[in-house]
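With one protein chain removed, the remaining protein chains of the complex are shown where they sit.
Think of it as A and B in the order they're written, each chain with its own count starting at 1.
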Amino acid sequence: MANDQVRLPDLGEGLTEATIVRWLVDVGDTVTADQIVAEVETAKATVELPTPHAGTVAALHAAEGDEVAVGTVVLTLGSSASSPAADDAEEADHADEGPDGSDVLVGYGTGRGRSRRRRGRTHRAPPPSQPARPRAKPPVRKLAKDLGVDLEALTGSGPDGRITRDDVRGAAQPGAQAGQPAAHAAPRSERSGDTDRREAVTGVRARIADHLSVAWREIPAASCWVECDASAMLAVRDELAVAHPDVKLTPLALVLRSCVVALRQVPQLNASFDAERREIVHHGRVDLGVATQTDRGLLVPVVRDAGGRSVLDLASEVERLAGEARSAALAPGELVGSTFTVSNVGAFGVDGGGPIINHPEAGILGVGRIARRPWVVDDAVVVRPVVQLTLSFDHRVCDGAEAARFLRRIADLVERPTLLLAH
Amino acid sequence: MVRDPSVPDPSTLLPPDRPIQLLDSEGTYRADPDWAIDLSDGQLVELYRMMVMARQIDAQSITLQRQGQLGVYASLRGQEAAQVGSAFALAPQDWVFPSYRELGVALTRGMDPRELLHVFRGTWLGAHDPAKHHFGLITISIGTQALHAAGFAMGVRLDGADCCAVVYLGDGATSEGDVHEALNFAAVFDAPCVFFVQNNQYAISMPVTRQTKAPTIAHKAVGYGMPGYRCDGNDVLASYAVMRRALEHARGGGGPVLVEAETYRMEAHTTADDPTRYRDDSELEHWRSRDPITRFEVFLRDRRLIDDDLVDTVAQAATAEAQAVRAAIYDAPHGDPLELFDHVYAEPTPRLRAQRAQLAAELAGQDA
Partner (left out) sequence: MAAVTMAGALNRALHDAMDDDDRVVVFGEDVADLGGVFRVTDRLAERFGSDRCFDTPLAESGIVGTAVGMAMYGYRPVVELQFDGFSYPAFEQITSHLAKMPNRSRGTVRLPVVVRIPFGGGIGAVEHHSESPEALYAHTAGLKIVTPSTPSDAYALLRASIASPDPVLFFEPKRRYWTKEDVELPVTAEPPGTAVIRRPGSTATLITYGPTVATCLEAAEAATEEGWELEVIDLRSLVPLDIDTLVSAVERTGRAIVVHEASVFGGLGAEVAAELLERAFWSLEAPVLRVGGFDIPYPASQLEHYHLPDVDRVLDAVERSLDY
């Protein structure tokens, strides 16, 4: 507590105010520590008020007859240099600071509980264990029971694999019997000769299918595309490849770098829409997913902290991840947590494509093949290597102008890779 | 367990018509052959020093409460002779079971007063190790400590050890059932327990005349089959002598004793009380003239055991002690909230560990 302030303490078990009955000192008086300076009256009694500190009375902040709240400064002192009690008080001034920074003294009134702690939603701990039963809240269980849906046969699309009402309704078919999984379509009658072959969707395929279904269902995606002259980018790539023959440096690596730079400039695209909490999560870091085709299906290994990597680093990391993805050597942790994804559809020989967003990210960049095409330069038609970039974006997270601006940025960096040096 | 099933002669148990007094309110000493004082000059001065210190620290404690440093405090002002005199008679191995007003007893037993004041400050519920000073924890629920003292003394009896339990009670406490049960247990089992009642005339606002119909509180003793002693609680010499006799009786296998020390509570019941609502100045004036320290100072001066210099020295030393207490208590840190879970059981249960972790997380989040 400040050495020059005398506050009205709680004078008896939770009283909130008191009346100054009589001042026993005047401005200018010298007082010693513990000297009685006033008589105050509470709801219970009239008591004396001793000053905790020595000094000269500089000001009285309440008049006789005033009702004063507990904790109010009622008297201010100027310091008295040669008082031993003042020295004591200073020595003892290891005040226990309360969470709001003020001194916490015993008995300083009611309502001095802890200051507010919550500053918004706190981190939710992951569920402790997988229960033996399907995760469904009671209303959902009832719905399943009423519709004759077997919860055991469903995969939940909600958080933590929770089964939602939609999951149950989706599984319920008219005429389905109770207890039967209703997920399959009714079989076609057999024709002689051609028979349908059924393939169970399980494992990785099932997960991919579910993931894409969620993305398709939930995200209102729009897209925009742009064609770029890749000649400058290819020239830079060639030069770098000569200087670093040990690294497999593809044009994709330069596109990735351009993407990362553009994400820093238009960070709305490095985000996720959390439908459950109705919040947009702006990611602090760029973890770039790079869609990779494997025998088992489309996997998206993640280049961690792509923003902190050079082009060469990106290239070698992508090469490593792709190799491990194809040989099924990736750890599960390397396949999750991307904040933005790039899909190199051009690797399959197509000009472009509208990729499905990697839920719950805000955008995905499709990169087409680099093909030699007619291109206009200074009003003349020339042949240039042209690449089409397509951006699919979550229209809830950003609008068309922002998305276009982002895509334009990437295009600029592809066409003029020298600009990359500025970042 | 019951040693002596014989029925005592009531006449040996009834208290005298007047409380034992060796030093009257003017400070005149009248020796009584039945109550010889064997204290040395040094010890007499020590009694004085302890009473002055008790008063000073008591006053400092009230001030600390008025400054918001203690939540509440129960003053012993006026009761210094009863507390210091009686405590002075205790042997080191004896145990005290206090209520909440026994700062004078604690000081005489060599305790650091801040160990009691932290309870009033709300730092912890108990702030000292009872085994260290043979001084039980401050007990707020009236009279319940009497049973603890009786049980303790029963344990002493079983062991045949040389130890007395002394429980300090107020006049109001004698109405509580636990005190009745404790007196009964102690007497039935011949436990070496002294029940020292400071009759300071009030239980908050209830005068003792309406607390009990008994002729005196000491008269209650005969009902339990134990002797009842009376002393002038503002006379430190009588308080000492009577307590010493009681301890001898108990220690010698005679069983428990009830001692009533008549005194007066000069201050409010606690700092939260307003005594002007139920007693008037004339009563205070009457008891002010019977102040225990004033009369003892007169006695000591008559005996040439103290002079102005010594009085000053003692006063200054007491003030210095009070200042030290102030410095120690003022703005002292509060207890660690995470300790709340440590002593509920000898080992925290899983549930308590989880709750401790929850509080730790809250505290960590708060600092973030």
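To be clear about the criterion, contacts are C-beta pairs under 8 Å (C-beta built on N, C-alpha and C of every residue); 3 or more make two chains touch, one makes a residue touch a chain.
Predicted, not measured: the structure shown is a model, and the values here were computed from it.
S.K.: Can you say which of B:103, B:117 or B:137 touches the chain missing from this structure?
M.R.: Looking across B:103, B:117 or B:137, the contact with the absent chain belongs to B:137.
S.K.: Just one of B:57, B:96, B:166 or B:182 touches the chain that is missing; which is it?
M.R.: B:182
S.K.: Write down which of B:28, B:205, B:276 or B:349 is the residue touching the left-out chain.
M.R.: B:349
S.K.: Residue by residue, what part of chain B touches the chain that was omitted?
M.R.: 1-2, 97, 124-127, 129-131, 136-137, 141, 144, 146-156, 158-159, 165, 177-178, 181-182, 184-185, 188, 339, 342-346, 349-351
S.K.: For review purposes, identify every residue of chain A that touches the missing chain, sorted by number.
M.R.: 131-133, 135-136, 138, 141
Assume only the chains that are shown with their structure count from here on.
S.K.: Could you put a whole-Å number on the gap between the CA centroids of chain A and chain B?
M.R.: Here chain A and chain B have centroids separated by 62 Å.
S.K.: Given the complex with chain A, which residues does chain B contribute to the contact?
M.R.: Against chain A, chain B makes touches at 60, 63, 65-72, 121-122, 268, 271-274, 276-277, 323, 326-328, 330-334, 362, 365-366.
S.K.: Contact residues on chain A for chain B in the complex?
M.R.: Contact set of chain A toward chain B: 1, 7, 9-13, 33-34, 44-52, 85, 88-89, 91-96, 99, 103-108, 114-115, 117, 122.
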